[in-house]
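Shown here: the complex without one of its protein chains, the others still in place.
== chain A ==
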């Protein structure tokens, strides 16, 4: 599957396209199919998100898992500071990234 990501304009937070809006949680990302580039252009033009881009992801039971480690680190947070990730209390979160 292909999913769309970027950074929120005022906060810089990593965000994912849900089909109608942007979410902080990669689990909410939807398959954008062939529409990713068009959506990216529209959303950037509307100043809702910074530098959006399309990535490959694997559809899993827990939701999309980005194909590249860089985007998995973006999705969760730094691997060296579990306390600063989106799931600080989840001991399995690190293995999802690596």
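The working rule: a contact is a pair of C-beta atoms (placed from the backbone, for glycine too) under 8 Å apart; a residue touches a chain by one contact, two chains touch by 3 or more; residues count from 1.
In this section, contacts and distances are computed from a predicted model.
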Chain left out of the displayed complex - its UniProt protein name, from "1,2-phenylacetyl-CoA epoxidase subunit B", "Sulfite reductase", "Cytochrome c-type biogenesis protein" or "Putative DNA modification/repair radical SAM protein": "Sulfite reductase"
Chain A residues that touch the omitted chain in the full complex: 7, 9-14, 44, 46-47, 50-51, 67-70, 73-74, 77-81, 84
